[in-house]
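Okay, here's the structure, questions in a sec.
Here the complex is missing a single protein chain, while all its other protein chains stay put.
What follows is chain A.
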Amino acid sequence: MTRILLPTATPRQTWAAIRAEFARLPGLSAAAAALLMAASAAGLVAPWVLGLLVDDVITGAGAGRVAYWATVIAGAALVGGALTTAATAVAARLGETVLARLRERVLDRALHLPSATLERTGTGDLVSRTGDDATVVASAITGSGPLVVGAALSVVLTAGGLFALDWRLGLAGLVAAPGYVFALRWYLPRSAPYYMKKRIASGERTQALAGALRGAATARAYRIEETHVAHVAASSATTRDLTLEVFQVYTRFVSRINRAELIGLAAVLITGFLLVRGQMATVGAATAAALYFHRLFNPIGMLLLEADTVLQAGASLARLVGVASLPAAPVAAGADPGVTGDDLEVVVTEHHYDDGPVVLADITLRLAAGSRVALVGASGAGKSTLAGLAAGIVAPTDGTVRLGGVPLDELGEVRTRQRIALISQEVHVFAGPLRDDLRLARPDASDDELRGALDLVGATGWFRALPGGLDTHVGEGGHRLTAAQAQQLALARLVLADPEVAVLDEATAEAGSSGARDLERAADAATAGRTTLIVAHRLTQAASADRVLVLDQGRVVEEGSPDDLLRAGGRYSELWAAWNG
């Protein structure tokens, strides 16, 4: 199956999406912009006043003037402080609200990805977008965001201040601009490939470490510890060397920034000198201009150094917007097409993935309401694919699946999922309290109902032993459930979801013989009264079914009740003999 990637937004679409979010909060956006500007402007007062003070000193004004100017600076400081506090809080409220809305929409779209798309994209890309990309954007908005916005504003306003002092001093300050632009244009194309290489190398280093540590027991058994240490050392050295190389590029970038600073500062001082000599400006104005320019060093440096972060956040944002712009969650559209019963009919003339070989052909599978049918066959015979088709996760290339006489594509995805549940081989215990995991299947279930479901699938034994009962933290980072317990949990969710049809494709083999028997009993209990299609990974699961289909290379080679098939002495009876050793 070829993997396709989820959409990524173009820069234009990304901007449009962000602007639309800001437009949804017009009052907050306007307040944030005004406060940020005012706070930056308050910072310009001190150098300006200092210039005036220099003039007063030169003209020999009285001591009262000094006190006056000091009071003005103090007043500006107090006002500036208050404005900064307000601006930071309001800007954070704006940025963080937009961010929260975005991440909620991304997850909503990700969770409601149509089955067909999910089967093609896999969950890997989605996981990296909802995890890594969301984190990159969040830390950029929360961490660098206020700094970058503040720096950009103070650059613009300080430049404005220079022009306000004297337009010629303003122009002199602008002389530095090409130097900064040059530095950035020198740096970005040189560093980008390095950062890419470094990311790959450090990914490899982590993999080498993880592989070696997780496989330590095996490495010892085969006496290949040194090979693995050498592998770790080599990948660590590569990462180190790349890190140092990219740092060299970075230091040269900083030198170029320093050069631009010198050029600008010299231009301002020379202009001030000329203006003072021509009596077109005071020494105070020249002083204020030089101090203004010196004040620019930090914010400009910050903007240039954060350029990488901003670009990375932009790329991640484009991937998030790509997911967020997927169609909204499907709703059960139109009238219920009137399902007349719980019987399931699967007719597959032919099925294949993309241009791949035919994996299923000429299959007619009828499950009467409440009956239990088992699929049997070797690995690769097409059992799981047929289960996916029957559950409506995959649409057959040529064929139809009907529930109570209604084709699934007419029933729609939402209604199909409410009526047909699939427990696949993929086992996942959701991290958090056990209660939350179970309630995913039925949010309004009471604790008694949850305990009842666990009891029905035979989980009471280990459930009683849990330290915190339903509050026990399970899954990643919590109490580790065994594979068999996780399977029972999946069955308990099925009980709570209470669908008419259950398709079971769970691998019970890992549980060992007695554990597997417990799981089979649990599956029987969980599916009692439901129309059930079960992929028999263990032949005993077939023995208790009403009917058995034996698949071989995508075709049905035998069909009948288990006892009949055993007596008939065909493929099923051969498998049965091999199975029992």
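The criterion applied here is as follows: a contact is a pair of C-beta atoms (placed from the backbone, for glycine too) under 8 Å apart; a residue touches a chain by one contact, two chains touch by 3 or more; residues count from 1.
Everything below uses one rule, namely that contacts and distances are computed from a predicted model.
Visitor: Considering only the chain that is not displayed, what protein name does its UniProt record carry among "Imidazole glycerol phosphate synthase subunit HisF", "ABC transporter permease", "Peptidoglycan glycosyltransferase RodA" or "Putative ABC transport system ATP-binding protein"?
Guide: "Putative ABC transport system ATP-binding protein"
Visitor: Given the contact definition stated above, which residue among A:A31, A:A395 or A:L539 touches the chain not shown here?
Guide: In the complete complex, the chain left out is touched by residue A:L539.
Visitor: Pick from A:G272, A:P299, A:G322 or A:G382: which residue touches the chain that isn't shown?
Guide: Going through A:G272, A:P299, A:G322 or A:G382 one by one, A:G272 is the residue touching the chain not shown.
Visitor: In the whole complex, not just what's shown, which of A:V181, A:I200, A:A378 or A:A528 touches the removed chain?
Guide: Here the residue in touch with the unshown chain is A:A378.
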